[in-house]
Each structure stands twice: as C-alpha cells, then as structure tokens.
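Here the complex is missing a single protein chain, while all its other protein chains stay put.
Entry: subunit A
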Amino acid sequence: MMLPFNLEPLSDSRYFISNLAGFHRVVARETLELLAEQGDGVLDAGIKQDLARGLFLADSSAGEEAGVAALASGYARRLTRDLAFRPTFMIVPTLRCDHTCRYCQVSRAALGAAHSDYDLDARRIPQVIDLIARLGTAPYKLEIQGGEPLVRFDLVQAIYDEAEARLGATDFEVVITTSLSLLDDTILDWARGRRVVFSTSVDGTEVVHNRNRILPGDNAYQRVKRGIRAIQRQLGPDRVAAVTTVTKDLLAHPEALIEASQELGLTELFVRPVSPYGFAQKSGTGTYSFDDYMAFYDRLLSLIIAHEAAGGQLLSEYSGKIHLQRVFQPDFNGYADLKSPSGFLLDCVLINYDGKVFGSDEARMLQRVNPELDLSCGTVDHFDPAANPVYHKILKESLNAVHPGCEQCAYQPFCGTDPCQGISEQGEPVGDKSRSAFCQYHKRMFSYLIDRYYRDPEARSVMESWCHA
C-alpha cells in the first residue's frame, strides 16, 4: 500500500522521491511505473522493504494507519522545529562605505556623507542590546553589517562592550561582515581576546575581484588579502571566512577561485549567485542564466574533487554543504533561506543604523529600493511586528508545503521560502515558482548535488566529508 510522496527526475532514468517526514530515496522510473500501474505487490522484496522503511509504503491497512501517524508526526516535528524563534541579531552601525562595488546589495552611502544621516546614534546602543536581551536567549549571535562597519569601529567596540555587560561575557559571539580594507593593528589587538570572527568577500582572482569590488584609489584585493593573512597569523585560521559572489567575470574561471583560496589559505568556499535584490539587480552584473551558474558549479566541484585526489587539502563549499545537510541530516535547520516557514523574523532581527528593525537583511534592502513601502517591524524603542500587517502576511504565507509549485516538489521538505525575494521579483511573497530565481537556484542545487552524490562515488566521498567536517 502506497503512502504519499513527491518525485523529481534526476539526470538518468532515476527519480528522487521524498515524503512529508523528510525521508528520501532514489528509485528507477520502472519502479515508479510499477507502483502507479500495479501497486507495491509486484515489487522486488528488497526494494519494497527499503521503501517501507522510508515510509513510502505500508504493508497492510494497520500499517497504513501507522504510516500516516509516522508521516504526520515527522512533518509536525519538522514544522515545530522550524517555527522556533532563534534569531541572529544583525546590527548596522553605518551605511557609509569606502567601496563602490558594482553589485552592492544594500546600496551604500559615501564615506564623506553626514554621520547623522547614515550612522547609528551611539546613545541608542544600550537600547539595541536591551532589545536583543529581551528577544533572544544565550548563546546570542550578533552580526555587525554595513555599509562598511569598520568605518565606525568605535561603534563596533561600544556594541561589544554593552553586549558583554548586558548579555554575559561568554554568552555571545560577534561576526563582523567587512571588506577588511580598514583592518589595522588596533582592530586586531582589540579582537584578539574577544569572541569576534570576521566574514569577508573574495570574488576570485585579483582581476575579477577588483573589477567588481572597487576601492577608489586603492587595490581592494590586496587589502582583503593582507587582512585575511593578518587575521590568520595573529588571531588564528578559524577567525576569518570568505563568501564569493559569482559574477559573469568569474563564471568561465572556477579554477581562479581555487587558486585564490590556495593563495589566501582558505579551506572553505561559500559561493552564491549575484543577489536578485535591489541595487545588485539594477546594476546588471547578475545577468547570467542559472544554466551558466550550474555549469560553473559543476566545474568547481570537479576541480575540488581533482584537487583532493591530487593530495591537496580538502576544500569544502558551504552552499553545497547546507543543501546536502538539509537532505541527509534531518535535524539541520541552521540556514534561514532553507526553512519553511521562512526564517523571516524567526531567524533574523536586523537593527538598522536609523533605529528601524527588520525581519531580515533582505527586508532592509527592499526597503532601501522601495521607500514607499514599510517593511520594518518597529524601531529599537518600540519593536512590534504585529503592528505591521506585512509581517503577518509574510509569515502566514511562508509555508512552502501549500505554495503552488512547491506542493508537488520532491525538494520541498528540504527547501524554504524567501518572501522578500518574491516581493522583489514579482510583487508578492509567494509568486510564480516557475519564474522565481529562488526556486530555480535551490531546485537546481538540490537536483545537481543529489544526482552527483548518487552517481559519482568520488563526488559522494567529498560531499560526505563536507557534511561531517
């Protein structure tokens, strides 16, 4: 007796099937044809047993009842886990930035712009940390965003000091998202004894990086290279990580990324397509197809496999890793994009330089390019998501199991929703999934990774190392 499941074709004649509880199998098309035509009575005993273990089949009406209960319980468990409110608290001390990047996601303000217009008022910092203490639980995760936050290193220090006093010296961690252009010995000395890590961007080789990340009068790549090396040397290799935004310039040269990682001593890559938000979208740097992106990703993975086979140190790729962890590690839900209901507000509270609070970094980006909308959930003095009907609508409509286009998808139990991306692209949070960049990207990533995992033993071994590292 069959229990409900969804299916997606892989590159050969096999299909990926999954159910609401989040179990999956890869089966031949003939198996599905047999099930559809004649039911499970004609299946090979081994296949039947395996499918029953994954709650795809039940062996009797009593078994069907137990199967329904088990699927429902598994789905309810996933839902309640994803509903938990465990936000990362993002703080934007300034929107001013020393770079003029071509695809800047959030826009920026010029370095010389008025502080009063684009910087957080230092007198608000106790209220910021008070809000975090009221909303969160230890261990708190704080992420300092920008602009370029090190433009106002004094505010970063003040935020840390206030957090230390109010949240407890060992009960929080701070990630500073920075280009590292302003990193100096003063900042390194300060960070040494504190719970601080740096997240930066490396977009490939010097030529590619500098083409997009423009530092007027200086060399952005050399700056980030010096910064990464200084952090590794003085604070340790685990205190810095890098994200790569894949631009058209990098698409044809994935090997440049491996070379850059080698040169910089980074063992984890984190690649992602150009953001479809606001200013990045308008700049035109993101105009490549997902076919192009996946061809790039395919070559990158092959290069990582070849690098390891040649005796090189294992390089992991974080985007691939989180997609795989969602499929193979049922309790993994640590990535806000791949959650249903969406991680909007549940995984992120962003406190902007002007005191406004948002449910995600993407919401503040949308706000910048759509000033006529109010996408905030109050201010640092008066946090009240319930007062803005947009929040109610976004949260209510962020359950992908009932979205048209998702309800039939076999990747739905592992995927998520990004309502802000829906609003940005199509003017409403759910949208047409067939035209959604979020759907095209994540569906292709799941499909590609699973296909390669089950058909290429070398790739599988590397992917397993990523997941268990």
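Things to note:
Here, a residue touches a chain if its C-beta (ideal position, glycine included) is under 8 Å from a C-beta of that chain, and two chains touch if they have at least 3 such contacts; residues count from 1.
Here is the rule we use: contacts and distances are computed from a predicted model.
Only one of "von Willebrand factor type A domain-containing protein", "MYXO-CTERM domain-containing protein", "Cytochrome c-type biogenesis protein" or "His-Xaa-Ser system protein HxsD" fits the UniProt record of the hidden chain, and that name is "His-Xaa-Ser system protein HxsD".
Residue A:405 is the one among A:126, A:334 or A:405 that touches the chain missing from this view.
Summary of contacts with the chain left out: across A:7, A:243 or A:467, the touching residue is A:7. In the full complex, subunit A makes contact with the omitted chain through residues 2-7, 9, 20, 29, 32-33, 35-37, 39, 64, 67-69, 71-73, 75-77, 79-80, 404-405, 408, 432, 434-435, 440.
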